[in-house]
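One protein chain omitted, others in place.
Just so it is clear, A and B label the chains in written order, and each chain counts residues from 1 on its own.
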Amino acid sequence: MMTLPSAPKMLRMAKRTLSYLFVSSSALLFLIPFLWMVSSSLQTEQEIATTDMRWIPETFHWENYLNVFEAMPLWTYFQNSIFVTGLFILGTLLSASLVAYAFSVLQWPGRDKVFILVLATMMLPMQVTMIPVFVLYKNIGWLNTFKPLIVPAFFGGGAFNIFLLRQFFLTIPRELFDSARIDGCNEFQIYWRIVLPLAKPALATVGIMTFLFTWNDFLGPLIYLSDKLKSTMALGIVMFVGQHKTEWALLMVASVIMMLPVILLFLFFQRYFIRGFMMSGIKG
Amino acid sequence: MLGHRKQDTLIAWLFVAPWAIGFLIFGLYPIIMSLYYSLCQYDVLRVPRFIGLQNYSQLLFEDPYFWKSLWNTLYYVVFRTPLSIFGSLLLASMLNQQLKGMPIFRTIFFIPSIISGVVLSVIWLWMFNPEYGLINSGLAFFGLPGPLWLQSASWSKPALVLMSLWTVGGGRMLVFLAALQGIPRHLYEAVELEGGGWWTKFRHVTVPLISPILFLWTVMEVIFSMQVFVEAYIMTNGGPANSTLFFNLHLYNKSFNDFQMGYASAMAWLLLVITLVVTWFQFRLSRRMVYYEGGK
Partner (left out) sequence: MRIWITRAAYFLGASIFLGLIFWGSPEEVVYEDGKIHFDYWYNVGQEDVIPWPVIAFNESQDRIVVHPVAIPWQESEKKILTAVISGDPPSLVSQFVPLVKWASRMALRPLDDFIEKDSFDTEIFYPALMDEMIYMDRVFGLPQATAAYALFYNKDLFREAGLDPEQPPRTWDELIQASRAIDSIDVTGRIQRMGYLPDWDNLMPSIMQTSLLMAWEKGATLLSEDGREAQLDDERLEQSLQWVVDYYDAYDINRVRAFRGTFGYDTQHCFISEKVGMFIGSNFIIDNLKRYRPDMDYGVTTIPVHELGGPTASPAGVFWYAIPRNASHPEAAWEFMAFSTQAEIQLEAMQHTKENLFPSNRIAARDDYFQKDPSMQIFARQMDFAHSPAVVPLAHEVFWRELNMNAVDLIIDKTKTVKEVLSSANAQVQRELSSALEYQDYVLQVMHFETKEQSP
């Protein structure tokens, strides 16, 4: 004779199944916009213009993914995005780590007070500095170039990244530094040969977060770039929306393409994403 | 030869130099100039002309769009903040159970938060399309009439709030999840022993213990919501009938469309003041509502 599971156990199982159902249906709900987007990207404009929800397109119009490159210079936009994002990450990693080093490994008078100032700058809404910075770039002839989108990264890389790296550097045992100094290393050598290699995970996290920020950013390109061919992907899509608001299929295609690198990066480097976001909750 | 201490300080400042120079050029200088511009008439094509507080008085007393944009932003912040915080919390508690396939679920909920605002806007612009979009098609499936969403002055802001709920599974949720996981089990068990149910547990254990985190994220969420711009710019451009003319969009229009930089700078300063006031207000409220272990 089979024994039924005990009552409390059954209750727990029921609860678990219910929870599972709840979570799964929520997840499905969250997936729906993605599915709809991909489905629309594979239809033609005529097919899209129906009110019945057709999830699986009758014919898969893969050619949309080629046509989009004719509708706008998407490939150029892609290249521009890579260029800007890559250099921005480089600048951020270099300068944020240098500055974080000063706030963690080095001891100097006023260190903590200045650090508070660094943190305080995070609270400043960018609108206040946006206009004078624009005028500044105008005066030095940097408008309509990529420089305004890249150069600021080399000047500290953002208070948040400095904070993140500082937290990590603080966890490195002091003995390493002391013995290196006794061996005659100067601070820069310590930074370059000891701290940076050890900080690879933190640097990866900063790199990933920075990638996210730059790849998705469109306000900077909107304000500083006017040549059509100088746009990044984000700006390119925005301009396309303005002009061809009703070409939904192509818009969906462009969106999928822009989204893909971010999703791929996430799938491969989940750890760093999550760590980065968690760190932003620890501050304060 | 400099003394050791002085040498140390010099070296430290060399390391800090990138940030320090950046702060002077991109931080301090712009803040001061921005204040100056706010007292001027300036279109960047010509030199600035000092006009004193005229921009501010025009902004506060003669610009109907200013107040409308403040109202729109307030509406958005007030509705979006509690819904997002609660949404993240709900999601976090749902995921706070040892279920199989957690990483997959976590991924699905997380990804919308890392997509570009541009892509988000495009996706939801399509979803909200009154004729062919998924939302109205779905409603029609159930026999319900769908509103005009982004093309209706009364439904446009609710649409934007709804859209922002798709990203509740982001970093904020992860932080909440970690916080929830940090709550000692025995506290829940104590409530169970006294006969309390789910709501009691939630109200008397969960919320107070994570209130610092909740509070912090609420403050951040308020500040973040006040920055709303991308969606309005791409999806509705402030319409219909200025129902989605948010503060930042109005500021952007004034600065980069009308080239009234002085006026826009005055707006930016007002935004700074408003942000500080709102944040200060929230901190005052926190004294009453947030429970800090060990007191604060």
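Just so we're on the same page, contacts are C-beta pairs under 8 Å (C-beta built on N, C-alpha and C of every residue); 3 or more make two chains touch, one makes a residue touch a chain.
Keep in mind it's a predicted model, so treat the numbers as computed, not measured.
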item	value
Contact with the hidden chain (one of A:Y20, A:F69 or A:F83)	A:F83
Interface with the undisplayed chain - residues on subunit A	79-84, 86-87, 90, 138, 141, 143-144, 146, 226-230, 239, 242-243
Subunit B residues that touch the omitted chain in the full complex	41, 43-47, 49, 237, 256-257, 259
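The rule we apply is simple: only the chains that are shown with their structure count from here on.
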item	value
Cα-centroid distance, subunit A relative to subunit B, in whole angstrom	17
Residues of subunit A that touch subunit B when the two form their complex	16, 19-20, 22-24, 26-27, 30-34, 36-37, 40, 48-53, 95, 98-99, 101-103, 106-109, 111, 114, 117-118, 121, 123-125, 127-136, 138, 152, 154-157, 162, 186-187, 191, 212, 215-219, 223, 234, 237-238, 241, 248, 251-252, 254-255, 258-259, 262-263, 266-267, 270, 273-274, 276-278, 280-281, 284
In the complex with subunit A, residue positions of subunit B that touch it	8-9, 11-13, 15-16, 18-19, 21-23, 25-27, 29-31, 33-34, 37, 44, 91, 94-95, 97, 99, 103-105, 107-112, 114-119, 121-127, 129, 131-132, 134, 136-138, 140-141, 166, 169-172, 174-175, 178, 213, 216-217, 223, 227, 229-230, 233-234, 248, 251, 255-256, 261, 264-265, 267-269, 271-272, 275, 279
